[in-house]
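Since the structure comes first, as structure tokens, the remarks are kept for the end.
The complex appears here minus one protein chain, its other protein chains still in place.
So, subunit A:
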Amino acid sequence: MGSILGGWPSYDPHNFSQLRPSDPSNPSSITPTTYHPTHNRTLPPPGQDISTESKNILIRHFYKHAEEKLRPKRAASELLAPENGSKQPRASTSNAPS
């Protein structure tokens, strides 16, 4: 057992070296000074007030897929032009109910 219990990491060997244990039956309830900032730097520097991108995750997904679809199909479009055109109205009807 000794081997795994030894060699505890030490950042500063002085830390806790002069600790005087308190009476364990009498728990301490010291609270430090309460901080009340009155300075102006509680607001972040410009550009660091972060928000989530407004584009909905689903819309982003659609756009991304649309882009992905568009790219390879641009090459094929010359051969399959009529079929490609017939797909577009169907995509718009599927959006309609929402």
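We take it that a residue touches a chain if its C-beta (ideal position, glycine included) is under 8 Å from a C-beta of that chain, and two chains touch if they have at least 3 such contacts; residues count from 1.
Definition applied: contacts and distances are computed from a predicted model.
When one chain of this assembly is omitted, its UniProt record names it as which of these: "Ribosome biogenesis protein WDR12 homolog", "Cytochrome c oxidase subunit 2", "DNA damage-binding protein 1" or "Proteasome subunit alpha type"?
From the choices "Ribosome biogenesis protein WDR12 homolog", "Cytochrome c oxidase subunit 2", "DNA damage-binding protein 1" or "Proteasome subunit alpha type", the unshown chain carries the UniProt name "DNA damage-binding protein 1".
If you put the missing chain back, which residues of subunit A would it touch?
Against the missing chain, subunit A presents residues 1-2, 4-6, 8-22, 24-45, 47-53, 57, 60-61, 64.
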